[in-house]
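First up is the structure itself, then whatever we jot down about it.
Missing here is one protein chain; the remaining ones are kept as they sit in the complex.
== chain A ==
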Amino acid sequence: MALSGMRGLSVFISDVRNCQNKEQERLRVDKELGNVRTRFKNEKGLSPYEKKKYVWKMLYIYMLGYDVDFGHMEAVSLISAPKYPEKQVGYIVTACLLNENHDFLRLAINTVRNDIIGRNETFQCLALTLVGNIGGREFAESLAADVQKLLISSSCRPLVRKKAALCLLRLYRKNPDVVNVDGWADRMAQLLDERDLGVLTSSMSLLVALVSNNHEAYWSCLPKCVKTLERLARNQDIPQEYTYYGIPSPWLQVKTMRALQYFPTVEDPNTRRSLFEVLQRILMGTDVVKNVNKNNASHAVLFEALALVMHLDAEKEMMSQCVALLGKFIAVREPNIRYLGLENMTRMLMVTDVQDIIKRHQAQIITSLKDPDISIRRRALDLLYGMCDVSNAKDIVEELLQYLSSADFAMREELSLKAAILAEKFAPDLSWYVDVILQLIDKAGDFVSDDIWFRVVQFVTNNEDLQSYAAAKAREYLNKPAIHETMVKVSAYILGEYGHLLARRPGYSPKELFTIIHEKHPTVSTSTIPILLSSYAKILMHTQPPEPELQNQIWTIFNKYESCIDVEIQQRAAEYFALSRKGASLMDILAEMPKFPERQSALIRKAEDAEVDTAEQSAIKLRAQQQMSTALVVTDQRPPNGMPAQPSIGPLSLVKVPSETVDSNPGDQGLTHPNGVVYKEDPQPPSQDIIGDLLGTLSIEGPPGAVAQSPQSATYEAEGAPSAADAAALVPVGEESGSVQPIGNINERFYALCLKDSGVLYEDPNIQIGIKAEWRAHQGRLVLFLGNKNTASLGSVQALILPPTHLKMELSLVPETIPPRAQVQCPLEVMNLRPSRDVAVLDFSYKFGPTMVNVKLRLPAVLNKFLQPITVSPEEFFPQWRSLSGPPLKLQEVVRGVRPLPLPEMANLFNTYRLTVCPGLDPNPNNLVASTTFYSETTRAMLCLVRIETDPADRTQLRMTVASGDPTLTFELKEFIKEQLVSIPTAPQRPQGPAAPPPPVAPASQDPGALLAGLL
């Protein structure tokens, strides 16, 4: 039985196996550990064979879950054994037992290096694998160069090189600062020509890591990936050993398509055509076959192809084909395919145009919500969440509510959170939203977090139309015999605030409201009592004229709680009791709650945090990326109308206290801030502000310390006229109407968008404007996403485009109002007539309440968007360059005051602007040659050539030559490039040193946005 001749090991393993219970096993293991420990103590007497045997025992024990805190040294020492069997064990066990930070590993570093640079292939493999699995910083420092050499060495056999590729991958990932991969693009491209599929498989993983970090540098690998994929898909030159059930290495196919997904697009028309041919073949040619393995393997390839097609955002026809396939998949019997169909449909939501087609499958997706498999149910929930919009919100949310009662406990919290978010975002009307949340609390109270009911209260408070409706609903629920405590809280709160609005209806008299709320009193816990007390106090206040009987009843309750052990309850009882005896003062303080400032929904944040148990690519994130707006995803929002959020400890007087209180306490520690902000900090708890307390309970957002961040906008009118009661107490000071402040830096946002095609253009507390752009030759299509972040509508919305003369722009109709929380998409067509650096401006305005907001925003339809990268060969370049002999087609200029950049960085910068740097064209290593194609209606596609000659002695100056077939284009392009290279001082600059070069040089910033910043 015992192969490899380790009899002792086999005996031990069978002993453990024969143990009747865990306790016996532990005893046997302890005995063995003792045995091994003693043997190791007299190490001198141990033969390599014995050492090997004991080390395997250790690994076995470790695998069983027992701590092995000795013997590591022995495992490491086996690495230096001269013979293969011992060495191998040393390497493998060391990699299992130790991690990269283990001290002993350092001892082995020399041996490992010797094995790597030595001539024994098998030793090389072992050493590379160890470093690839657990190599840390020191390994990277001493070995990276050797490993790189092995990978590209022509004398090295594939079995070593494939390991070198993955070894390098680890060293690079762990220590990108140590492992220098500059200039690796060419080597990678060479590696991809490899015939051996093992080397190719590993190299592809390495490529994925490199490309994901910087795709610009690896454009030259893209056509090679497509070639590899073609080779596999056509089964050309694939050894039998690498075909799996007739499919040429499905794993390499998948990896190659994964690598392709890290390139933003495929520009070259020929490559693109070949790629789409292959993809089309995979999409159409994958049939369901009987053999499970073959079926799985071919579908693995198919799903990766789907992902790639989605990524490339291909032609509409191909996309519909994909959705059709996925639609088929989500209805098949095979559960794996069903799962993956749903998962990929969720990913597909990223592509804007297909949502309507996905909606056709809604019924099937809802069926999957009831699938017997929780993995599938999760995917269905995520997909429904992602595909929900105004048109289907009602159906989807109602399905979720219905499903809630039968859902697994593990899913209920997520489910209720998602239902709440969708109801909030896409409510066709707000009364429906209130219905949904109340049903949610009713059906799954235990799983409804406080945030959800805080949010509904906030909505009701901010929308007057909703208040009586909500009160009536709350009253209905209170009629039920047994309701969840959260329902008691929310109902009591709403009836306390707004019950009086319905006083004329039968059943809504103060007395009746009080009775129905108080009936629940015996069933609730201490956390609810304070809310009930506030509610009673409010009811009492609204009882006009006073009813002595009700008053006595409520006072009795207050009296009872005045001695409650819970401080919160005691305080409220005492205060309400005292206040309710003051008559008019009570009115003043207990008046209706002021409107809440617009806040970020804590729900979304929570949903984002709660990603723990769902897929990374969950719909929440997708939605955030895809929609870019909808207010709810915004973080870091400043409280817009200046109300500071409640700090977690210590009440803060926010609400107007009747002036008499202040007057009677002249020694009060009122803090007057420079701009007139007064915080009342009262040392005595009993006189804490009541509404402040209530706000405390409702602190939906409230990061503690928010006050400190925006003290100047928080205002509190301490000595205002008593008539300016309640809500009016909160008046923004510093920011009068008309000065809504943008969130984030408008300039930075613009510059960022000059380099990428989607992102946020503008944001303020009320609105977020996102952009998604697609460029094809001289045409562009931008979509403006206007998202209202508020719970109230934005009116008088106007968007005017002020195009420069060289652009033809057409904006589709912008609606005059944007409903609460809605997002409007406005496509904008752009056509480039001729070369120019002028910038289009969007004049945007809207009205929020009485405030008119107007902003002028530059649109990122800039010159570089009409460039297409192109690589030219020397045979193409030189004749062109010579034929464009001089001005005005070829212009030369010596540029001074250039931001000093190392050459590779300058090359990166050029590539970012779609000017393809062509290495090797210029023999002088200090020079840089780039080419690109410019598109406009007048010039059509026009080749542009650029040459930069730098002076290594003085990086602040260079000579630039630009050539193209159009004089204006040559000039504009030259100026454009100059703008990118010349540094312009940015606003708050550090004082220049005395020896600063003549034109001020900004600190070498990596951010191209900052580079551009000075241009305007």
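In this text, contacts are C-beta pairs under 8 Å (C-beta built on N, C-alpha and C of every residue); 3 or more make two chains touch, one makes a residue touch a chain; residues count from 1.
The rule is simple: contacts and distances are computed from a predicted model.
Chemist: The hidden chain: which UniProt name fits, "RALBP1 associated Eps domain containing 1", "CASP-like protein", "Ribonuclease P/MRP protein subunit POP5" or "AP complex subunit sigma"?
Modeler: This omitted chain is identified in its UniProt record as "AP complex subunit sigma".
Chemist: Out of A:54, A:242, A:426 or A:454, which touches the unshown chain?
Modeler: For the chain that is not drawn, the touching residue is A:242.
Chemist: Considering the complete complex, identify which of A:72, A:378 or A:500 is in touch with the unshown chain.
Modeler: A:378
Chemist: Can you tell me which of A:300, A:483 or A:852 touches the chain that was removed from the display?
Modeler: The single option touching the absent chain is A:300.
Chemist: Determine which one of A:36, A:254 or A:326 touches the chain that has been left out.
Modeler: Checking each option in A:36, A:254 or A:326, the one touching the absent chain turns out to be A:254.
Chemist: Hey, which chain A residues sit against the chain that's not shown?
Modeler: So the residues of chain A touching the unseen chain are 1-5, 10, 13-14, 17, 56, 59-60, 62-65, 67, 83-85, 88-89, 92, 96, 99-100, 122, 125, 129, 132-134, 159, 162-163, 166-167, 169-170, 197-198, 201-202, 205, 239, 241-242, 244, 249-252, 254-255, 258, 293, 296-297, 299-300, 303-304, 335-336, 338-340, 372-373, 375-376, 378, 611-617.
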